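Take a look at the structure below.
With one protein chain held back, the other chains of the complex are shown just where they sit.
Chains: A and B, in written order; residue numbering restarts at 1 for each.
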Amino acid sequence: MSLTDEIQKVAKRYPESKSAILPALRLAQDEYGWLSREAIEEVGEALDLTPAYCMSVASFYDLFNFEPIGRHTIEVCTNVCCGLVNAQAVLESFERELDIAPGETTADGEITLRAVECLGGCSTPTIVAIDQRYRQSVTPEDVPAILEELRNV
Amino acid sequence: MSEALVLGGAEESPLRDLASYRAVGGYAQLLKARAMPPQEVIALLIESNLRGRGGAFFPTGRKASFIPSPEKVAKPIYITVNADESEPGTFKDREIMLRVPHRLVEGCLIAAHAIQSDFVFIYIRGEYSTEYDVLQSAVDEASAAGLLGDVTILVHRGAGAYICGEETALLSSLEGERGQPRSKPPFPAIEGLYAAPTLINNVETITTIPVVLEVGPAEYAKIGAPPDSTGTRLFCLSGNVARPGVYELPHGLTTRHLIEEIGGGVPDGRSLKAVMMGGSSFPVMTPDDLDTKLDANSLGQKGYFIGSGVVCVLDDRTCMVQFALRVGQFYMHESCGKCTPCRVGTRWLVQMLRAVENGTASESDFDLALDVCDRIIGKCLCVLGDSDAMIVASCVTKFRDEFRAHLEHGGCPFGHDSSLDGLFAPSDQHAAHREVVA
Partner (left out) sequence: MTDLVRVTVDEREVHVPKGTGIVETALAAGIEIPVFCYEPRLGEGIGACRMCIVEIEGIPKLQTACTTTATDGMVVKTARTSKKASVGQHGTLEFILVNHPLDCPVCDKGGECPLQDLTFRYGPGNTRMTFEKLTLEKPIPISPAISLDRERCILCYRCTRFSEDVSEDGQLVARNRGAMSVITTFEDEPYSGPFTGNVTELCPVGALLPTQYRFEGRPWEIQNVPTVCGMCSVGCNVNATVREGKVKRILSRNHPEIDEGWICDKGRFGFTHLRSADRIVDPIKRVRMHGFEPVSWDDALDEAERLLRAAHGRVVVALSGSETVEQAYALAKLVRVGTGSHEAMLPEEVTHSLDAYGLPLSAIRDAQVVVVLGDVSVAERAPIVDLWIKAARRTGARVLTELDEKAVRAADRAVLIWSGPGGRGGATVAAHAERLGLAGKDGCGAFYLPETPNGRGAADAWAAASDEEPAETESVGLLIVSGDEAANDPSVRALAEKAESVIAISMFHGLAAGWADLVLPGTSYLERDGTYVNLEGRLQRLRRSAMPPAPDELAWLSQLASRFGVELAPHAPMVFAELSERIYGGLSFGEVGERAPLRGYVGAPAHVEAPPLPEPEAAREGLQLVCYKPLFSGPAVERVEELQFQRPPAEVELARADAQARGIANGATVTVSHNGTSMQLRARIAKDLRKGVVRIAREHAGDLRGTVEVSA
């Protein structure tokens, strides 16, 4: 099924098709990895919205990428609850191992590292979302193994 | 201490599939409710004095009673369940969705019956992937078992914006707009989603509805700290505490009891310095108030809020300026940008707090910061700005000596020993930020 068809199928579940813009943008991002100009135009065309409108909505939310990202994403919660229990050390460990700063992607295009706001896993700090799935109680010492695992996927 | 109600049956292992939920009596309350006239269900909720668990603590039954009956409106009536749990320190709705997803579904269906709605949206925060999978399969299972009847339940995924937990922002987002709050009135009960009457409730609130029916409203109203803080509550205990976690407890235990008895106290021989109480949106608690009971009235008398049940413990390694700064950065990052005081004020506060942390501020800046907070609180379109201003103001006021020490020391007196030292904030990596800032 084409992206347009998929989007229009999802849109039918809503009382008004405009409501499907977040699922549509998510589908587009799943398809292309990020929201390129063309991806946004495709979403707009499918939902009968202007590309500017779609971009305006998409840019309001943190989960959309407007530039290519790595094959894997590592998102470290650095809000206070994790922060109190060493989140910064976890983040720095990733930075060191990957040799990139938060917000950047490794030169080989494999891994994008980010710091994110509270992920809602405060009782098992530090929470790290690896490809959008939570790892709990991550410590700086866990980092090399996580990266090793990702590189082998 | 009574046994778990909302998480009841899932103490040992989660009740993810229909069979296991049925085994603990699941969906029996739905049948009971459907046998009653809708008004009666609302009356039960009013009698139980169940109140909103999302943060505002509004009486659930009364809120439902504001929804006009279908024959009085030409439009459909909607239910929107707020599962956009993003308040720092809050992780209870996630626990519900992972452990008792069917109880949430059952609550949705009872609420739908009560206000005669046939369309329920569950707006789940975009980062919750596993939670989405579990919940969606529960909905599918319930649907396949014919439990939904005429009701549609649509699980809608957010995309990373704290503000969408604010009810009108949630509606904007669900309508396919930028998730910016709308001016009230009109209230959602009258003009909500697609300008139709809409009941908006938090996940925990909705999931408590089957519990109220099971226990009986009169009995439920006796649990906890009646008359206002009835029933149990899922407290989110985190931070510098030995046994963090979600604890379902009746309202009315003391903060100290939760932290020390249940949570095992502050580890590593440290001492408690402050508690982020209710969430990051409210004043921080100081140790002298630890004996305050965890119910809305007791907390309210001391100027605290129960919020979304957050109890995050800060030990004595925490620099309160860094704490305020990091919380401030969160609000700056999450401000929607619609109204002026919040959009500008949250950023200004971050600048001021950074100057304090760097030791470059002056004593008069503390009063300026408090005055800026005052110009935010109660002047914004929604409560996001107020939230920032409340917690920052509480830090400045209650820890003024520590703030002052930064000036006298020419920087952070903790050196690099604060547990929050150098904590990186996502606002500093925002791709868009780099792009637009010259």
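Keep in mind that, in the parts below, a residue touches a chain if its C-beta (ideal position, glycine included) is under 8 Å from a C-beta of that chain, and two chains touch if they have at least 3 such contacts.
Small disclaimer: the values here were computed from a predicted structure and weren't measured.
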item: Touched by the hidden chain, restricted to displayed chains; value: A, B
item: Listed residues B:Asn82, B:Ser335 or B:Ser387, member touching the removed chain; value: B:Ser335
item: Candidates B:Arg16, B:Arg103, B:Arg125 or B:Arg178 - the one touching the absent chain; value: B:Arg178
item: Touch list for chain A against the chain that is not drawn; value: 37, 40, 45, 49-53, 55-56, 59-60
item: In chain B, positions touching the absent partner; value: 161, 178, 182-183, 332-341, 343-348, 351-352, 355, 368, 374-376, 378-381, 430, 432-433, 436-438
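Going forward, only the chains that are shown with their structure count from here on.
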item: Averaged-CA centre spacing for the pair chain B and chain A, given as whole angstrom; value: 23
item: Contact set on chain B toward chain A in their complex; value: 76, 85-91, 93-94, 119, 125-130, 154, 156-162, 173-180, 194, 236-240, 244-246, 276, 280, 312-315, 318, 323, 326-327, 330, 333-334, 336, 419-426, 428-432, 434
item: Residues of chain A that touch chain B when the two form their complex; value: 13-16, 18-23, 25-26, 49, 56-67, 78-81, 83-88, 91, 101-103, 114-125, 129, 132-134
